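A single protein chain has been omitted from the complex, and every remaining protein chain is retained in its original position.
We just call them A and B in the order they show up, numbering each chain from 1.
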Amino acid sequence: MYTTTWYRTARLLLPAAALAAWSFLAPSFAAEENTRPPAPPSVDAKQPGEYPVPPPPFSKGIYPCTECHNKDLPVNRTRRKLEAAHDDIQLHHDEEHRWCLDCHDADNRDVLRSASGEPIKFEESYKLCGQCHGDKYRDWKVGVHGKRSGEWNGRKTYLLCVNCHDPHSPKYKSIAPMPPPVRPENIR
Amino acid sequence: MKDSETPIVNTNEKPDPEPRGHLTRRQFLALSAAGAVSVFLAGCTKAGREAFFQSRFKELTGKDIDKVIARLEKQYSEQVGRAVSVSATRAAEGVLFGYGLDLSRCIGCRRCVYACVEENNLSRDPQIQWIRVLRMNKESGVDIMESDAYYNPAKVPEPDAFYMPTACQQCRHPPCVKACPAKATWQEPDGIVVIDYDWCIGCRCCMAACPYGARHFNWGPPTVPKDHINPHMHYFGNRPRPRGVVEKCTFCIQRVREPNGHYPACVEACPVGARKFGNLLDEQSEIRYILREKRVFIFKEELNTQPKFYYFYAT
Partner (left out) sequence: MTFLRFLSGAGKLVLKGNKTYYAWCAFLLALIAAGVVAYVRQMQAGLIVTHMRDSVSWAYYIGNFTFLVGVAAAAIMLVIPAYIYHWQPIKELVILGELLAISACIMCLLFVTVDMGHPERFWHLIPFIGALNFPRALLAWDVLVLNLYLALNLTIVGYLLYSAFVDRPPNQSFVWPLVIFSIPFAVSIHTVTAFIYNGMVARPYWNASILAPKFLASAFCSGPAVLLILLQVLRRTTRLKIQDAAIWKIAELMAYAMAVNLFLTGAEIYKEFYSASEHMVYTRYYFIGIGEHQAIVPFAWMSLIFDFVAFLLFLIPQARKNVLLLNVGCVLIYAGVYIEKGIGLLIPGFTPDTLGEIYEYIPSSTEILVSAGIFSAGFLIYTIMLKVAVPVMLGEFKLSQLSREK
């Protein structure tokens, strides 16, 4: 039996087969790991007040408000529809219960006012919105609400609420979509 | 078997051991081999030969990587007409990229699609888009059989619809990596599933295996207008792909892996902030916040691919 062709062939093939099997089953030897960049430090922990935002998007020439709203212009605290000026503003923001002077400081039109009467700078208008929209404000602070740009592990820039939401009519406006993809049957 | 017939010619000559004028077997084999090799060598440039014999990128180290990058930068700079840089930055320690997509915010404007096209040098003709936005009916919810990727109304969002963008989900158990017969695609330590375009044989097994339609094939030679080329490239990312290989979203590997890495282009482009991105291993990141505070769902979760792409409703 030990001289048959079959046995001789098997004797030759067996070590080769064993080697092949070992090579397949042995773990692959990964390339030598060059030093990988070190773990970046976490920079998402926010310090209060550190929200780099663009300047408030005032309409041209509207600011500073005190150019008109100064001691020469009497303050009218009666809730009414404006006709003498700012009549282009249509309030669609809980207009049943609130009007202009609930957010704008009657005594200093260059700032906004909180519910308790504290002044809020236009550059920090998010604090005003955040009074009622607390959940959005919490999300916005960590970058989950609204657009936030920059480095995923570094400096980030925020947008003011009013960069996307017109404060007098905040519902996000619909826009034209960009073109749909080409259908596969039209790809030549 | 039948007996053979007697031959017509009957001689007593011995068979000729070495037929005259014919090649011996050894001569024939040697000549063919030499012919094949010379034809091959003559038809190739040095760069072409280097490209053909290049090993899998994952197996290259140090100097070899530098040589490959140098060759590619030279090649692409000539192709594009200006200097390009091809990065080979590896994954950083302690980083696992995750993505969040806020379905309560997406308005289906497709700006992410085209930002991706620009950033990643995607072919304009034949058109390849790594992101596909599906219009869903509010009544049916997330139901791909009722979805439509070709919506084109005058304005979005439409009142009875919501929108679900899809791209590579960067699965933890990627079926595409399992299926590739040549190990041309694999998951990097930072979680990005990458493709070695110079190793891919174009069999498209991965495309059949991907449950999310995330992989795209270069059926024809890709075309990108020269003035639109993004010259900051990564070997696994947005460098010009050859015809006949598979490609897909890489989380903008050329942007996120750089020191002070930037957000992927789609995250930057989204006007409503529906796209969120960060390091899943960093508790302070926005993606971890989303997992903690919002209710996420996984697309086709029953397939157990375990994506690192989380859909959620921030509301």
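Simple rule for what comes next: contacts are C-beta pairs under 8 Å (C-beta built on N, C-alpha and C of every residue); 3 or more make two chains touch, one makes a residue touch a chain.
This is a predicted model, so every value here is computed, not measured.
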Of B:200, B:229 or B:314, the one touching the omitted chain in the full complex: B:200
Among B:62, B:221 or B:259, the residue in touch with the chain that has been omitted: B:221
Touch with the omitted chain, as defined above, among B:65, B:88, B:209 or B:298: B:209
Selected residue (touches chain absent from view) among B:68, B:96, B:134 or B:265: B:134
Hidden partner interface residues of chain B, rising order: 1-5, 7, 9-11, 13-17, 25, 52, 56, 59, 126, 132, 134, 144-147, 149, 166, 175, 178-184, 199-205, 207-213, 215-221, 242-246, 303-305
Touch residues of chain A, complete complex, unshown partner: 4-6, 9, 20, 23-24, 183-185, 187-188
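Operating definition for what follows: only the chains that are shown with their structure count from here on.
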Rounded Å distance, chain A centre to chain B centre (Cα mean): 28
Residues of chain A that touch chain B when the two form their complex: 30-32, 34, 36-40, 42, 44-45, 139, 142-155, 164, 172, 174-183, 187-188
Residues of chain B that touch chain A when the two form their complex: 58-62, 89-95, 100, 102, 107-111, 113-114, 126-127, 129, 132, 149-157, 189, 219, 256, 259-263, 268, 270-273, 276-279, 282-286, 289-290, 293-294, 314
